[in-house]
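Before we start, here is the structure in question, set down as structure tokens.
Only a single protein chain was left out; the remaining protein chains are all shown in position.
The first chain written gets the first letter, and so on, giving A and B; residue counts start at 1 in each chain.
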Amino acid sequence: MTQAVLDIENLSVTFRRGGVPVRAVRDVSLRMAPGEVVGLVGESGSGKSVAMMSAMRLLDEKRAEIAAKRLDVDGRPVGGLGRRGLEALRGPVVSYIFQDPATALNPLLTVGWQIGEGLRRHRGLSREAARREAVALLAKVGVPAPERRVRQFPHQLSGGMRQRVMIAMALSLAPKLLIADEPTTALDVTVQAEIVRLVQGIQAAEGMAMVWVTHDLALLARLARRIVVMYAGRIVEDAPADRLYAAPAHPYTAGLLASTSRLDVAFADQKPIPGSPPDPALDPVSCAFAPRCFRASERCRAERPELLAHGGRRRVACFHPLAEAEP
Amino acid sequence: MIRAQPFLRRNALGLIGLTILFVAVACALAAPYVAPYSPTSISLVARMKPPAWIEGGSLSHLLGTDNLGRDILSRVVHGARISLAVGFAAVILGALIGSTIGILAGYFGGWIDSGLSFLIDVQLSFPFTLLAIFLLATFGGGFWPVVLVLALATWVNYARVVRGKVMSVKGQDFVHAAQTVGVPTLGILRHHILPNAVSPIIVVASFSMAQAILTEAALSFLGVGVDGSNPSWGTMLNDGRSYLQSAWWLTAMPGIAIALTVLGGNLCGDWLQDRFDPRLAR
Partner (left out) sequence: MSRYLAKRLFMAVLVLFGVSFATFIVGHLTGDPVALMAPENAPQEAKDELRRHLGLDQPLLTQYARFVGRALTGDLGHSFVQGTSVAGLVAERLPATLQLAFAGFVLSLLIAIPLGIIVALKRNTVWDFVVTALAMVGQSAPGFWIGLMLIAVFAVELRLLPVSGYGGFAYLVLPAITLALQSAARLTRLVRASMLEVLGADYVRTARSKGLRERAVLVVHTLRNAMIPVVTMAGLEFAELVSGAFITETIFAWPGVGRLAVTAVYQRDFPLVQGVVLFAAFAFVLINLLVDLLYVAIDPRVKLA
């Protein structure tokens, strides 16, 4: 088996702020092959961003406690890396596109500076060479008049342009793994599609692995081959995209699909999932989804289902999966 | 998300501040019972006694005595009366003036608002201490003149936060709803706008209390404050200053009293601000 680009085993992240600890990520295991594209879906607060940020150790570790049996990026155990090791990892190996480009870019620095910074740090480029490279990157992400734009500040750019700058920044060192954390959520609907197409095109051309974090299952249909669904800090289903859309195994996935706006489903047929996610400070021994689940049994309320193989290509954490196991 | 932190840890600073203020208020109210001596009883045999823990001091005068043999502890305890009375009166008056103007400016906007902003800018560019000294030196000091001057110095703080709060509340749906069903303006102001402005007013009041006590001390120190038979902390500082070379405790003790009381006000202000505006909490 080739070396995984991302290999997470039993990752848990706990936030401590004063008294009661809040477990944002619980026992998550995820393995990604090089070049693989994974869509990571879940409601806000399901722990998807936190899980991805811990792979880059970007969380404030004064508040967040990270525990994992394995947390490897491109074969490097991230948990044991010192400051130097982390710096060498971030950028050339893995990079992150943040959700809101309005706050994720430094307002006091030109976009050219911010794109060129990583190049200067990791490739030792001169200021001038980094600027030329930044112009080229901006052109690549479809920013018109890049020569002029590199000298501008974030507030002089539109939201879509800013997100293109973020993308150029994340791509500047040709990482092996790109994490895109809801990069279209803060943007206008019309711009969203362009950004999706842009990132998809670049991924296809350069072949890096990618995780696209989103709460929008419909968006992933044309992006990801494999979809991982998270609920209340845990992975509840992990399946090939076509199988998952055709026959969801976990009732939560089914609920998500039913509530997703799809052009081929009439609005009246879209059903929201009843109830709301559990309090992340609680740590139930039952299935976290049981209170909202129409298939929940006594067993679901007394015992927690593990994430287990369900057929050859699928993993599900449910005692009563909807779909049959396939080879 | 729930944030269940231990109550004590979360509110420690506020509790300390409240305790300090409570002790100060208690001293002020019960001064004759708390103080071991009368603040004005002169004893020429016991002049300039140092505090008890210093050589030459005695337990009969814990904080020592002044140039006329008056007990400093008793004077500090009695001094709380004036400082706190001035502080509270100035806070109430300042809050009334400032909140009224702030509400009017925030609710009606337009030229009233522009006028207010201009007034605030002018006042903030004024060397206010100098103006206060000048007014008091010209028209004479005393309790109410000092209170008035302090209220004039602090109303701006209330006006600013109340104006901001009112402007943000004004745009919210429940106010529009009240307007639509024909609730008179005064009713909207009283029942919908004012309740929302209460928390910022309390925060500003805490800080203003501290500021008022500091300024009162400065004015009394310069000899234009509250005069009268009872000692104020500022007057004590002014008296003690002449004896700085020989008896530092005349100056030190009232200063510590001021610093502690002001600290109490500031701690309460910080605490309330954190509680009311969690975005600023760290």
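A few remarks follow.
FYI, a contact is a pair of C-beta atoms (placed from the backbone, for glycine too) under 8 Å apart; a residue touches a chain by one contact, two chains touch by 3 or more.
The structure displayed is predicted, hence computed values, not measured ones.
Within the whole complex, the absent chain has one touching residue among A:Gly39, A:Gly118, A:Gly255 or A:Pro321, and that is A:Gly118. Note on the undisplayed chain: of the listed residues A:Val20, A:Ala67 or A:Leu86, the one touching it is A:Leu86.
From the options B:Trp53, B:Phe108, B:Phe126 or B:Trp144, the residue with contact to the chain not on display is B:Phe126. Within the entire complex, the positions of subunit A that touch the omitted partner chain are 56, 58, 60, 62, 83, 86-92, 95-96, 98, 100, 103-109, 114, 117-118, 121-122, 153, 155-156, 166, 169.
For subunit B, the list of residues touching the undisplayed chain reads 118-119, 121-122, 125-127, 129-131, 133-135, 137-139, 210, 214, 217-218, 221-222, 237, 241, 244-245, 248, 251-252, 255, 258-260, 262-263, 265-267, 282.
One rule holds in what follows: only the chains that are shown with their structure count from here on.
Once the centre of each chain is set as its mean CA position, subunit A and subunit B turn out to be 52 Å apart.
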